[in-house]
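One structure is given below, represented as structure tokens, and several questions about it will come after.
A single protein chain has been removed from this complex, and every other one stays in its place.
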Amino acid sequence: MRYLLILFGFHLLISQDKPNPKLTEIWEPEPEIVTPGIQSSAPSDAIVLFDGEDLSKWKNARGGGDASWIINDDKTMTVTRNGGIETIEEFGSVQLHVEWKTPLKMEGKGQGRGNSGIIFQRRYEVQILDSYKNRTYSNGQAASIYKQYAPLVNASKPPGEWQTYDIIFMEPEFNEIGIMTKRGRLTVFHNGILVQNNIEILGTTEFIGMPKTGKNEVSGYMGKETKKALYIQDHGNPVSYRNIWLRKL
Amino acid sequence: MRYLLILFGFHLLISQDKPNPKLTEIWEPEPEIVTPGIQSSAPSDAIVLFDGEDLSKWKNARGGGDASWIINDDKTMTVTRNGGIETIEEFGSVQLHVEWKTPLKMEGKGQGRGNSGIIFQRRYEVQILDSYKNRTYSNGQAASIYKQYAPLVNASKPPGEWQTYDIIFMEPEFNEIGIMTKRGRLTVFHNGILVQNNIEILGTTEFIGMPKTGKNEVSGYMGKETKKALYIQDHGNPVSYRNIWLRKL
Amino acid sequence: MRYLLILFGFHLLISQDKPNPKLTEIWEPEPEIVTPGIQSSAPSDAIVLFDGEDLSKWKNARGGGDASWIINDDKTMTVTRNGGIETIEEFGSVQLHVEWKTPLKMEGKGQGRGNSGIIFQRRYEVQILDSYKNRTYSNGQAASIYKQYAPLVNASKPPGEWQTYDIIFMEPEFNEIGIMTKRGRLTVFHNGILVQNNIEILGTTEFIGMPKTGKNEVSGYMGKETKKALYIQDHGNPVSYRNIWLRKL
Partner (left out) sequence: MRYLLILFGFHLLISQDKPNPKLTEIWEPEPEIVTPGIQSSAPSDAIVLFDGEDLSKWKNARGGGDASWIINDDKTMTVTRNGGIETIEEFGSVQLHVEWKTPLKMEGKGQGRGNSGIIFQRRYEVQILDSYKNRTYSNGQAASIYKQYAPLVNASKPPGEWQTYDIIFMEPEFNEIGIMTKRGRLTVFHNGILVQNNIEILGTTEFIGMPKTGKNEVSGYMGKETKKALYIQDHGNPVSYRNIWLRKL
């Protein structure tokens, strides 16, 4: 091989003769201009799902009537016991921002305290729970991918304080006969702290049993109909929400 | 195959006889408790690299003397023309928060306006630039992985306003003879907007030529010595910084 | 950046001063020596599962009694109608060699002609079928990963001729609660022709419905008990086998 090394040296000399930085520039397409919001308010290209005014973007997930959760005076809403609500529009992969608060008055313990959940496409749940000094199973506490992945750390604030989730949800892919060919993925920041780092979603969130992976399968506790809506769970606890928006990816 | 389906049906009956949700609970280890900060201030487990007081965590990257950039009265600092600065400590994979501002008085254009950069391990640069109404090549504008990936959108604020980067940096892996066996990855939020979605870093950031992938190779404009410090570039423009922290992943 | 390019040039000069090829040599560990077989016979480190003498490495998969398929005079065996057979030993990831022949006298059509199958770990079936001028659904013909992946091409020989499968099977991984965290993979050569190129196994092979992915789930037509044996299917057709061996990977 030795004699070929001479060619190698020569190559370096000539190829560096006129180094041209433009060769590695990409000019088109120009990225779209998006105006960011103040703090965690919605960017200009976001779909605002709840800004405190009304629940017009939502409906009751059982029966499909109007969403009837309580709207509070401070531009927030609170889970009311008549079932989960879901968006009228359906979504694929998204960046989601949501703020939530568990009740200041602590009642119950473990899974029974401040339980709700953000569920993508009736299949994949990011747990909402009062996990401040309230031990439960690690893959069931706040910011867990419920029963699949514990959060990397517990970034919970005390009950009664507003908390944030900033989530990247990449939806899975399916083949023509409905078999999952590429898993979905989730990244979650809880109060600005990375707690789920690009995890592979293993299948539907299941309270009991194994995740399911078919295109026409949903979580066991989500009925039977598939739908790509964003769903917020009524788990019997008066969890509050505000400032919910997402961007399609 | 038909007769075996009978077994299948039977299996379902018995396995659902006593569904036990505890079988999918994980209790240990308990995730560490971390207290989040107010707004974008540092969480309790973060290493604060700059909080406005001094540059004691940094040094001059040329020669290694003290970092001598200007500290301003408002707990910020400004790039000064005596070369880039880098942290004394070295880091692997991190979550990084940094706030930056390009000069209110616009000078130059394209790459010449408000240019600086956040460089991981002397190899991988997230570009800082005034990209507000200032066109340059897409993979060289603010929030690009310089000369590798354009940002998904342009989330820039006007010059003179503070902007944020929230970055997940996963370092690459190398084998025993220094060949890269697993690429690094970057996710970047610019002002809260996802602009780099878990991209594979293709190799060292290079102003000219192809990325390099050896363990002992650094970006062509970063000298020759490898080091896992965090580096902030002096590109001749008085870009300002504040509130810099990271968490080891 | 221009002044730093000088450093770059300098670096090249010194690093090429004494280029040393030894820096990229790896000496340890030394690969183990394996003596290859003649033609497609077993290498020295293989486990020979059937060499024509007896079925001592196998048992009946229903009930667990002795495997009672017919051993022929020419060191081959033929599927007999008393159920599939499986190895007594269990295996993880393997390289498998198997030779098979469908009956010279063609009977039935589609899935009914020369049907058998090689099933890994009671979950993943590589189809055996007389697919020579015998159309069926593409993901059900010879060398398909049954109901998941059609072969890249149809490399079938006519009935009555011996055919070969050379298979790389990489088993899936599961987490502590039995959820699949990494999919298995299969590469298949049919008569020396690549027909499955490192495909991701999507879950259990199912005659009806979606693949399942739990650690304790097997194919619907394989009963209910998990086992990592290698299984050969009795599908009612007198398919013959010879020269079966595998190597643990």
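The letters A, B and C name the chains in turn, as written, and every chain counts its residues from 1.
The criterion applied here is as follows: a contact is a pair of C-beta atoms (placed from the backbone, for glycine too) under 8 Å apart; a residue touches a chain by one contact, two chains touch by 3 or more.
No experiment lies behind these values; they were computed from the predicted model shown.
Trainee: List the displayed chains that the omitted chain touches in the full complex.
Mentor: Per the contact definition above, the missing chain touches A, B, C.
Trainee: Among C:Glu28, C:Glu53, C:Asp73 or C:Glu176, which one touches the chain that has been omitted from the display?
Mentor: C:Glu28
Trainee: Among C:Val98, C:Ala155 or C:Met180, which one touches the chain that has been omitted from the display?
Mentor: Per the contact definition at the top, the residue touching the missing chain is C:Ala155.
Trainee: What residues on chain A make contact with the chain left out of this view?
Mentor: 1, 4-5, 7-8, 10-11, 14-15, 23-24, 26, 176-179, 207-208, 220-224, 235
Trainee: Against the chain that's been left off, what residues of chain C make contact? List them.
Mentor: 19-21, 23-37, 39-40, 43, 45, 95, 97, 135, 137-141, 147, 150-157, 166, 168, 170, 185, 187, 189-195, 197-198, 206-210, 247, 249
Trainee: Applying the definition given at the start, please give the residues of chain B touching the unseen chain.
Mentor: 5, 9, 12, 147-148, 177-181, 200, 202-203, 209-214, 216-217
Keep in mind that, in the parts below, only the chains that are shown with their structure count from here on.
Trainee: Same or different for chain A and chain B, where same means more than half of the interface numbers show up on both copies?
Mentor: same
Trainee: Could you say what rotation angle superposes chain B on its sequence twin chain C, using C-alpha positions and rounding to the nearest 5°?
Mentor: Angle of the fitting rotation, chain B to chain C: 180 degrees.
Trainee: Distance-wise, how many Å sit between the C-alpha centres of chain A and chain C, to the nearest whole number?
Mentor: Chain centres of chain A and chain C, defined by C-alpha means, are spaced 38 Å apart.
Trainee: For chain B versus chain C, what separation do you get between their C-alpha means, in angstrom?
Mentor: Going by mean C-alpha positions, chain B sits 43 Å from chain C.
Trainee: Find the geometric centre of each of chain A and chain B from their Cα atoms only, then give the gap between the two centres in Å, rounded to an integer.
Mentor: Roughly 21 Å separates the two chain centres.
Trainee: Mark out which residues of chain A touch at least two other chains, giving numbers and ranges.
Mentor: 147, 209
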